[in-house]
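Can you keep this structure in mind? I'll have questions shortly.
Heads up, one of the protein chains got dropped from this complex, but the rest are sitting where they should.
And now, subunit A:
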Amino acid sequence: MTSVKVYGPGCKRCETTVDVVRDAAAKLGLEVEVEKVTDPKSIAMAGVMSTPGIAIDGTLVHAGGLPDKTKLEGWLSA
C-alpha cells in the first residue's frame, strides 16, 4: 500500500491533483491511499511553498501546479 499526501488549501487545482494521482495509480494497478492535507500549518511544516504538493510515502516529490502524468507514474512505481 502506497500512501500519497496531496498538500493544498482546497483550490480547484488541488482537487484535480487528487484525481490525477488516483487515475495514475489505477492505471499502474497500484493500491494507494490518498490523503488531502488542507491545514496551512501542516502544509508549511511539510516544506510545501507552492501548492498543490505531493508526497509519496513521506517523501516530497512535487510542488506547484499539476504534476506531469508521465513523471507521476514514474514516482508512483519507483
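Just so it is clear, contacts are C-beta pairs under 8 Å (C-beta built on N, C-alpha and C of every residue); 3 or more make two chains touch, one makes a residue touch a chain; residues count from 1.
Rule of thumb we're sticking to: contacts and distances are computed from a predicted model.
So which of "Biopolymer transporter ExbD", "Monovalent cation/H(+) antiporter subunit G", "Alpha-ketoacid dehydrogenase subunit beta" or "Permease" is the UniProt name of the chain that got left out?
Missing chain, per its UniProt entry: "Permease".
Spell out the interface residues on subunit A facing the chain that's missing from view.
Against the left-out chain, subunit A lists 7-9, 11, 13, 40-41, 43-51, 60-68, 70-71, 74-75, 78.
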